[in-house]
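Below you'll find the structure, written out as structure tokens, and then a few comments.
The complex appears here minus one protein chain, its other protein chains still in place.
Up next is subunit A:
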Amino acid sequence: MKSRISGAKPGVSRPAPIAPEAVRQDHRLVADMVAPGSRVLDLGCEDGALLRLLADTRNVDGRGLELSQKGVNDCVAKGLSVIQGDADTDLDAYPDDAFDYVILSQTLQATRRPKVVLENLLRIGRRAIVSFPNFGHWRVRFDVAFRGRMPVNDKLPYTWFDTPNIHFCTVRDFLELVATIGAKVERGVVVDRSGRLMRESTPWWVWNIWGEQAVFLLRRNGETPS
């Protein structure tokens, strides 16, 4: 995802904006949920941008797991502790309570067994932070209901036949899964189509229609609230 530069002409290349403008909004929302100085595992850490942000702004001891070898090589060349692996198969090797937070950023919908993955997050970490695109968003509903098409847009760029995203869910679906595995929502933020944060007091069914991206901070049942 690239940040927009207002007034940039199509086809004219411009230098990429530097931090903090370059920080992805979902990364910023995740970072805001992490207590400074904690131990963090970022699953699906891509090129390490979030780990870098967390190290720079929250002084975390961060580790990463990334499926693509290119992403891993980029991360390690930047000095980040990242290994190549798959959230669906490689989480069993991690011991219980190894991290304060386990982050799953824009990846849950691409896992084969989201429930098992979510349970693993809260086994390895005392808290989990999960961000995902809300499939209950009105634009998705519109595409399916009125156009009769699977949605393809700037946030969901893949066609149905080549998408890695095999387990889309809505905010409501996600919260139901959280309840099923006995976890607690500590915080949730939802961003609408124009990138505005929706008020926490908003009823969830409004989030489920107007929220395009969701980020939830979960804790285990029995863990003391922070």
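Just so we're on the same page, contacts are C-beta pairs under 8 Å (C-beta built on N, C-alpha and C of every residue); 3 or more make two chains touch, one makes a residue touch a chain; residues count from 1.
The rule we apply is simple: contacts and distances are computed from a predicted model.
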Choices "Aspartyl/glutamyl-tRNA(Asn/Gln) amidotransferase subunit B", "Acetyl-coenzyme A carboxylase carboxyl transferase subunit beta", "Homoserine O-acetyltransferase" or "Phosphoribosylformylglycinamidine synthase subunit PurS" - which one is the UniProt name of the chain not shown: "Homoserine O-acetyltransferase"
Option touching the unshown chain, where A:Ser81, A:Asn153 or A:Thr202 are the choices: A:Ser81
Full-complex contact with the absent chain, from A:Tyr94, A:Phe135 or A:Phe168: A:Tyr94
Missing-partner contacts on subunit A, residue numbers: 61, 63, 69, 72-73, 75-85, 90, 93-95, 98
